[in-house]
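Okay, structure first, notes after.
Of the protein chains in this complex, one is absent; all others appear in place.
Chain lettering (A, B and C) follows the sequence in which the chains are written, and residue indices restart at 1 in each chain.
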Amino acid sequence: MARPAKKILNDPKNVVAEMIEGLVLANDGRVAKLPKHNALVRTDLPDSKVALLIGGGSGHEPLFHGFVGRNLGDGAACGQVFAAPSPDTIVEAAKAVHRGKGVLFLYGNYAGDNMNFDMAAEMLEEDEGITVRTVRVTDDVAAAPPERTHDRRGIAGDVYMIKITGGAASELDTLDEVERVARKAVANLRSMAVAVAAGSIPETGKLTFELADDEIEIGMGAHGEAGVYRQKLASADSVADQMMEQILADLPFRRGDEIALMINNLGATTMMEMLIVNRRIRQICDREGISVHRTDVGTWVTTQEMAGFSITLLKLDDELKHYLDLPAESVGYSRM
Amino acid sequence: MARPAKKILNDPKNVVAEMIEGLVLANDGRVAKLPKHNALVRTDLPDSKVALLIGGGSGHEPLFHGFVGRNLGDGAACGQVFAAPSPDTIVEAAKAVHRGKGVLFLYGNYAGDNMNFDMAAEMLEEDEGITVRTVRVTDDVAAAPPERTHDRRGIAGDVYMIKITGGAASELDTLDEVERVARKAVANLRSMAVAVAAGSIPETGKLTFELADDEIEIGMGAHGEAGVYRQKLASADSVADQMMEQILADLPFRRGDEIALMINNLGATTMMEMLIVNRRIRQICDREGISVHRTDVGTWVTTQEMAGFSITLLKLDDELKHYLDLPAESVGYSRM
Amino acid sequence: MSETLDTAGATAMLRAVAQAVIDQTDVLTDADLAIGDGDHGVGMRRGFEATLEALQSPPDTVEAAFKAAGTAIMSQTGGAAGAIFGTFFRSGAKAFAGRDAVDGASFAAFLETGLEAVLKRGGVTEGQKTIIDALAPAARAARAAAGGSLADVTAAAAQGALDGVEATRAMIATTGKARSLGERSIGHPDPGAISVSLILVAARDFVAAA
Partner (left out) sequence: MSETLDTAGATAMLRAVAQAVIDQTDVLTDADLAIGDGDHGVGMRRGFEATLEALQSPPDTVEAAFKAAGTAIMSQTGGAAGAIFGTFFRSGAKAFAGRDAVDGASFAAFLETGLEAVLKRGGVTEGQKTIIDALAPAARAARAAAGGSLADVTAAAAQGALDGVEATRAMIATTGKARSLGERSIGHPDPGAISVSLILVAARDFVAAA
């Protein structure tokens, strides 16, 4: 933890506020910041819709602030780096996105997020009479055994969850229905990450863990939380084999399943590495008789400058496929 | 140059071939690889169009292979990491994209690319009777003084060039016209990069330059070529100020100009840093009376795991704006 | 050494507590780097800097002073600690309702009330290597000393928290970001528990010096 991080920043205490200012400016007026909170809201929200509020700690750019847009999040409540947003920020963001049909909270399953979003939900229901439902993303198979999925962390699966739930919240008429789709998606979603090098929090300037020059950690969490095991640096094919074995066995994914596949950069990994891993994953899918409906390879859920990647598989049915394939556009994620 | 690079790869000699295989698999059938060459071609090419062939050394992912798609490149000829593709690869790629109206070669201005693409152009004209025109991207203001723009390197400006020329090659009927639009764009395009840490070539495993823990290099090239000067790590605002001063003075950009603005990740930099820089750039543009038509913040032209970013400004007119704003979709770049 | 603290005294104590935590930012950072994500120090600093600011305008009552601290922490700390310490101070404040001074008994009640709210909010029990493992023994020790002076009670609470921190070293985390470390979390004290001890030691020292 001695090696200092090297970043081009202004005052490290202001990173989140300045980042959000930069994001709003990059967004051509399609999102606005709430005056007193690190929260973003779409400027083109229809008058009546089920609202989708996403959020969590910052430092995972472009998640979450970059996922506010059409068929994605209606708003985002952003905390400081790696720290859940506070209840007041969540409450104000929820009030700003609410369009009369209730608000779905969608976020990663972490103690801090759970408590802060729960407090906000209680305040909204009690003080504002706004109905809130909550779906927590729990895609990280490395975080807990299958019988305790409620103890699992949310990692790159957030992207598919926001994509599908955002689509459902655009087209479906009731909070119940949107929640149902989101719950189905999260039940079909599995991810796992591998870390090659650590990231750092701007305010401390310290790397969040240590890893020897020839070591990697399989199952690393999105804030540098411990994974399943450390091992020597290995070939792309063998790393993909190990990760896919655990992911496939977990749901389990079976012959004949159709999936969406995401390979997500944790920050500093080259796209070349991810594409080489994609090659191996497809060999495995072919062998297992699993068909890939679509693939996303890119940088969406990061841990600052951590190096490594995650693999996400989402088992599809026609409904999930429909919402996943709707066009979407935001600073962080666009697809026609 | 002692610190070894740490990557998850198979045999480093096969990285380009495996990467292209992974890319084609990620692309849902919209691009195909030529059987014997590291070259990609759109599978949905219309029967008659001016063809746009892009290409260059690999290692800058998602450029170039990730920019083959509708309103982008019709094909890409890919070299080994940091090495221009060979004439035979370029020739085969050009033959594969040719649709009776000639081929425009669009690539970054480097000795290796110039020679290999020129040889290919000669072969195509002599042996195949295919008309070829060439536009070289020369956006890097750090590479040579304004009176020698023909000595300048092509860096992140490649993205806007491919976007605009790809659009023009979809809509315009003659090679002449497409070339005219591309030449206008390149004349209006200026970029500059800053490096924070070095990247490495997989086959050597060695970092391409050394930079002290508290140093940055302004003007670094896309293969780690020397920049304008080294200096101590400084605040985001002051780095943005320095870079913008040189970029603005170079064209020069003037009060009343309308621009497209791109902040491009060289590889390992956090989006947070780029958004904080965007905030400052917009303050500068406001002060100078320059309006920003659109902003792109992301990872498109990398130097493997190099840390740092580049700033690109493109002065727009109605024609350039039209082609720039056409929808486009590819593995590397999508925008509705 | 005064036996009770009026509103101004309680406010001064909260300011001393805030400064003590802010001064130990790096200690908390390193503790959280070891088993969590490394943000506990800067989070606590944000929350307690906001507390210092909030207490610039003198609160009307002891309850208001503690509630202002909790509100500042809840809105500025973020993360698990923001929710927990925010809830702790805001809910604990109710123990001072209608009272114009902090004495030993009300301080013990404050800890108990806060603990109860925090247990409910966080859904954990003792032994999971959290804030609770410092707070619960502190509250018990304070209750046992509650017949004595405020100095006795704060001293007992501080000692309970310090013992609790030590005990967390041997625990395996089963919640929060440290959970996935499993046995690898053994040997490290819990960062949130350390924060509890910093708060209660600062309170003890303030009362002893007052």
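Quick notes
One rule holds for everything that comes next: contacts are C-beta pairs under 8 Å (C-beta built on N, C-alpha and C of every residue); 3 or more make two chains touch, one makes a residue touch a chain.
It should be emphasised that the depicted structure is a prediction, and the values quoted were computed from it without experimental measurement.
Although it is not drawn here, the omitted chain touches the following shown chains in the complete assembly: B. Here one chain is not drawn; of B:Ala17, B:Leu45, B:Met119 or B:Leu326, the residue touching it is B:Met119. In the complete complex, the hidden chain is touched by one of B:Thr138, B:Thr208 or B:Gln242, namely B:Thr208. For the chain missing from the display, the contacting residue among B:Gly69, B:Gly102, B:Gly157 or B:Gly227 is B:Gly227, taking the whole complex into account. Contact with the omitted chain, checked across B:Asp88, B:Glu215, B:Glu258 or B:Glu319, is made by B:Asp88.
When the missing chain is restored to the complex, the residue among B:Asn10, B:Gln80 or B:Ser191 that touches it is B:Gln80. Not every partner is drawn; the one left out touches subunit B at residues 1, 57, 79-89, 110-112, 115-116, 118-119, 142-144, 151, 153, 201, 203-204, 206, 208-209, 219, 221, 223-227.
One rule holds for everything that comes next: only the chains that are shown with their structure count from here on.
Considering every other chain in turn, none proves to be in contact with both subunit A and subunit B.
Centrality by C-alpha centroid: the chain sitting nearest the overall protein C-alpha mean is A.
In whole angstrom, the spacing between the mean C-alpha positions of subunit A and subunit C is 32.
Separation between the centroids of subunit B and subunit C, computed from CA atoms only, is 54 Å.
Annotation for subunit B: no residues touch two or more other chains. Not a single residue position of subunit C touches two or more of the other chains.
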